[in-house]
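Below: one structure, written as structure tokens.
Complex shown without one protein chain; remaining protein chains in place.
A and B label the chains in the order they appear, each numbered from 1.
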Amino acid sequence: MAAEFVGMGAARLAAAVAEGEVTAAALLEAHLDRISALDGEVRAWRHLDLEGARAQAAAVDAARARGERLGPLAGVPVGLKDIFVVEGMPTQCSSRMLEGWVPGYQGTHAQRMREAGAVLVGKLAMDEFAMGSSNENGPDPSVHNPWDLDFVPGGSSGGSAAAVAARMVPLSLGSDTGGSIRQPASFCGVAGLKPSYGRVSRAGMIAFASSLDQAGPMALEVEDLALALELLAGADPKDASCVDLPVPDLRAACRGELAGMRVGLHRAALGLEGLDAGVRACFEDAIARMREAGAEIVDIELPHFDAAVACYYVLCTAEAASNLARYDGLRFGHRVPDADLEVQYAKSRASGFGDEVKRRIMLGTFVLRADSYEAYYGRAMKVRRKIAEDYTAAFARCDLIASPVSPVAGFRLGERVDDPLAMYLSDVFTVGVNLAGLPALSVPSGFAKVGERELPVGLQLIAPAFEEARLFRAGAAFERLTPALRERVPPLLAKGGA
Amino acid sequence: MSLHDYELVVGLEIHCQLATRSKLFTDCPFDTGGEPNTRVDPFTLGWPGTLPVPNAEAVRLATRLALALDCELQAHSRFARKHYFYPDLPHGYQITQADAPYAKGGAIPFAPGKALPLERIHMESDAGKTTHGVREGVSGVDYNRAGAPLVEIVSLPALRSAKDAAEVLRSLRQLVRWLGVSEGDMEKGSLRCDANVSLRPRGVEALGTRCEIKNLNSFKFLEAAIGAEARRQADLLDRGEAVVQSTMAYEVDADRTWVMRSKEDAADYLYFPEPDLPPLRLEAAWLDAQREALPELPGPRRDRYLAAGLSDYDAEQLTADRATGDYFDAVCEAGAGAKAACNWIIGELAAAMKAEKLEMVACPVTPAQLAEIIALVEADTINGRAAKQVFEAVFAGEGAPREIVERKGLGQVSDRAALEAVVAEILAAHPDQLAALRGGKAKLRGFFVGQVMKQTRGRANPQVVQALLDAAIAER
Partner (left out) sequence: MARVVSDEIRALARLCRLELEEAEIERFSADLSRIVAHIETLAGIEVEGVEPFVGPEAPAAQLRADTPATPLARERALAPVPAHDEEFVLVPRFKDEM
């Protein structure tokens, strides 16, 4: 009976609970059934808090029975990437380094979600410390793409994307440092938002690269992203970089039209070597649809577009090396005891961190050393300004920029694990946004063939800082232009899970 | 060559803990003396997901100090991360200011006409504390102090003696207490000093290689350690050996310095701008308000007292701390003369406060009351002896001075007619002594004055008594 609600969007579910169409408890159980049916294959979840979730659902139902006003997400099952701190819930960042760590404080995201009535189901898989684009980094088994289990779900918020794609939850939270929400959203055929830097608190989100990290929602529908951002956004006394700006009515923005919007197109990037033909066709189709809907397509230049990946990997690895210095085995987490402190440090860290994390710590340390600082870190900070200025100049000509999310629709598990540089280079469309601190949305825009298989492809829309409303206006309008996409579900669901 | 063939060059790096209630980057309370690991919170412990948020009061206090030292305050400064792995450093880095400190230049005045020029002052957070040997081969870390707010004052290498170095530190301690910026307690570690020491042959301008002596936590040790390091370096140079840039420790018992580590194994701190914190901006209007709110500083106050005719000694005593001078100013404001006010404050009042172990701010005698006592003396209403009694009574909380004079009948008797009778009576009672006095035994004057005082229970106006005695002696 409640099973029919599985697959509906978050706002719709909250309304159903508020109206008494379904209880929060039944809604939770229906989603838990879906998880137990499919997660053996998808492996999106790292921790399920059945007891806690049932208690929260019961509390929502009790509040409703008492006639209390319910929160905007009351009774909606939500999953959190394992990077988010939830008091009392194992939080591991998919790293052996944090094995067994149960936070003794509440993170801002978990708190705001709970205050809105959301039922926190558990923690979702990710690349270790959010470093990766495939969900293959870390000690745990990889997540599989619900659209094709041989393929990666993308990363690092792969679990968050896969769980939504498999309709295990209608809404999840991810984090995006260089594309970690948008790329898995694209691979898994869901919508994902990377907010402006400073729009959402970083307190309670385990740091990877402080000047780039942002938390954001992933969902089946753009409007659910708007709802979630309204709840997550706003100043936080625990984060000095979080901005005290009013959050506009983003759900109202979702009712806007594409007509009258100027959409910037950086044509040079479409000539990129490695841009898959199917992805390019899908993107061109999306541009054509937007033009048809009344958007004006204008050409823009991003002169330092090609430098973004190099710039990004200097900056993010340096910040990561620094942020991960606290994992020394003394105050929390993994430790290999030794009578010599230096040996204890080196053994604990070597066995606690996986390969990709170690690689980035080494690279970050390399670029920060006193004798190479100016040539690498210092220079990258200056290139970052040039990249940011490119966007500022481009936005003088357009309201939004449209681009592919990833050069490919997806790749097979294991296909790229031995080529870190190739993996880095595939972030080419997403990292510039983080360097400039801009908001960007990934919305499903079609499918592309990868060999014999067919996988979803996302469209990226980028706006000036704190202009998320433009993304919702265009993103929701685009979604309305492509209703068939919402009808198509991963074959896995048809097969039996549902 | 020997030590005096070289010129000693000293620069100081002084860490001063700011007197805030919470830590520099988190609202965790901070006070010394707590049980280990009871002044900690998720940020202090470096728990994943926590972030620094700067304390406005720390910024205010740091600014106040920099303004008082005449530094150039920077409208725009930035925090940086300084990395090293150390058990008492919970994040693996210290948040400090590197190439963009909030204050540059300035100087610490330390003697009339002398000041130590500064390179910069920056804000930074403190580390925790380690207790070695809590068990065999095991150390225990306490994070209470981790994250406490500090300013580091970095001087130019401009001192020429160890004594001056100690003098600088004393002046700085006086100033930070004066401003309410820090407790300035070297024993408790709220004021800590490192000294950079180098030698150069006299007449040579280029600086010699410097060594940094760490953790000199008393004026005495600072002075002694600089002396010991200078001797060590002179010995090396005399033997034709080079001084190697090193970090030194001072061993008190042996009165010598030893190398903790040399430049070769100096760490690479991987400095870079702290990405969790936006730049620190000090608005011009706010800075003006802070400058406006500065109290009169010790130097100008001392000069003002000298100009008012007080001696060097008096001026020094009155500027030992801000409350004493404030009190003095208030007494003068209430009408007392500077010299009389000063004498009372550094004499009678200081002794009484010391006996009761009271701080100046808790003084039971108000400036107006002390001024009133002084006025009563000057108006001849009471004499000096009675004034002390009145003071004691006011100090004990027995009431206002004039009231006490009346209640206790301490008013001075200046009435000539009344005293004439007393004097005549006493002279008559001691004819032999009177004859001796008249015969030139001047000492006996005091005897007669004493007798009159005794008779009047101390209330007789001594000047009137003297005059009456003069008249009686002359009369024969």
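Note that a residue touches a chain if its C-beta (ideal position, glycine included) is under 8 Å from a C-beta of that chain, and two chains touch if they have at least 3 such contacts.
Predicted model, so just to flag it, every value in this text is computed and none were measured.
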Of the candidates B:L280, B:V405, B:L427 or B:V452, the residue in contact with the absent chain is B:L280
Which of these, A:L275, A:I361 or A:L441, touches the one chain of the complex that we don't see?
-> A:I361
Consider the whole complex, including the chain that is not shown, and state which of A:A16, A:A74, A:L330 or A:L493 touches that chain.
-> A:L330
Would you mind spotting which of B:L8, B:C28, B:L349 or B:V390 touches the chain that isn't drawn?
-> B:C28
Where the unshown chain meets chain B, residue by residue | 20-22, 27-30, 35-42, 45, 47, 53-59, 78, 84-88, 127, 130-135, 137-143, 247, 260-261, 268, 270, 273, 275, 277-281
Where chain A meets the left-out chain, the residues are 101-102, 104, 196-198, 210-212, 235, 237, 239-245, 304, 307, 309-311, 313-314, 321, 325, 328-335, 337-347, 349-350, 353, 358-359, 361-363, 365-367, 369, 375-376, 378-386, 388, 420-421, 424-425, 436-437, 465
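Just so we're on the same page, only the chains that are shown with their structure count from here on.
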Taking each chain's centre as its mean C-alpha position, how far apart are chain A and chain B in Å?
-> 57
Using the touch rule from the top, collect the residues of chain A that touch chain B in their complex.
-> 84-85, 91, 93, 98, 101, 103-105, 107, 202-207, 209-211, 237-241, 318-319, 321-322, 324-326, 328, 330-332, 339, 341, 345, 365, 368-370, 373, 377, 381
What part of chain B is in contact with chain A in the complex they form?
-> 42, 45-54, 81, 83, 85, 87, 90-93, 137, 141, 268-273, 275-278
